[in-house]
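The other protein chains are all here in position, but one chain of the complex has been omitted.
For subunit A:
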Amino acid sequence: MSSGSEDILQFAPWESFVSPTFWHKLAELKLDYDRLSDAQRSISGHYTNRKATGCLLEADYTSFNSTGQPPKFSHAAVGTIYNKNTIEEFKALDKLTLLSNEGKKLLSDMCNDRVAGDPSLLTRFFVLSFADLKCHSYYYWFAFPCPLTPTLKLQGAVTRLSDLTNSSKYAEALQSLAPESQNFFILYANGQQNEVVETRSLSSLNESEVEHYYFGFADPSEYEHPAWLMRNYAAYLLQRFPCFVGKTLRFLGLRYNQQMQMDDSLIWNVVQSEACDLTKTEDVKFVGWELNKNGKMGPRMVCMRDSMDPAKLAENSI
């Protein structure tokens, strides 16, 4: 796909991956704590850029812990669950309004620059759910809000990190990066000053040095497309530094294989030519609802009867 012409950069959408323990914990919370309350709850998810399959965002029982500790080689995503009391409520809820409300939270984090302090805010997601506790069926719909900004144009071919000259220097700098700050970071590479290559945090970004930057992120995508989260990353950078509009930005998707080598990491050179003001939240449109298994706009359902129904459990334990 990556010819020399100006292609639109496309992103691999997130796929939700929910562990059964997530539903067990949700059922427990609903029965013992929330009861009739359908107030929203903060949850967390995680994704890995080590030997990624698809572009998965995973949720499990730890999603409900108050202090999320993502598994090793994984990064945290910030989420919310809206668990409704009835299937009718679930169905009738205005999905577009919910998406845009969640999207506005994302925008306010971007515009207030809270993102610089906690870049994981860029990986915001939410779940609309209904737990049918009698039938042990769980209806759920994930969404990964993202402002519909002007498209990024891909400049030239997608390059692999290992194809860069001096790629070992880059790899060395990346290895020194602490695991918890690998989700979003800057790789500074200055060819003039005797090859300075180092990693920096997003908060130290200096707009005049943009030509020396690679905007790095942990990329959970296995495809040639970068993961969905880069879209929010780019939107944030262009919002924070309007002078980036029209400039070539280099994004580095950090990808590890099983042996923790980063040769598969990809670099995209992109340009956004039109400015876009995300502070005018009323004008901004959002996308991000996950498609169901049939590729349609709809929720998913999972039946947990075999591991939850006491009758089934008794039957299976003989």
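We adopt the following convention: a contact is a pair of C-beta atoms (placed from the backbone, for glycine too) under 8 Å apart; a residue touches a chain by one contact, two chains touch by 3 or more; residues count from 1.
Basically, contacts and distances are computed from a predicted model.
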{"item": "\"Ubiquitin-like-conjugating enzyme ATG3\", \"DNA primase large subunit C-terminal domain-containing protein\", \"Centromere protein I\" or \"Methyltransferase HEMK2\" - which is the UniProt name of the missing chain", "value": "\"Ubiquitin-like-conjugating enzyme ATG3\""}
{"item": "Touch with the omitted chain, as defined above, among A:133, A:196, A:275 or A:302", "value": "A:302"}
{"item": "Those residues of subunit A which, in the complete complex, touch the missing chain", "value": "8-13, 16-25, 28, 51, 53-56, 61-62, 64-67, 69, 71-72, 91, 95-96, 137, 139, 148, 151-152, 222-223, 225, 231, 285, 287, 289, 292-293, 296-308, 316-318"}
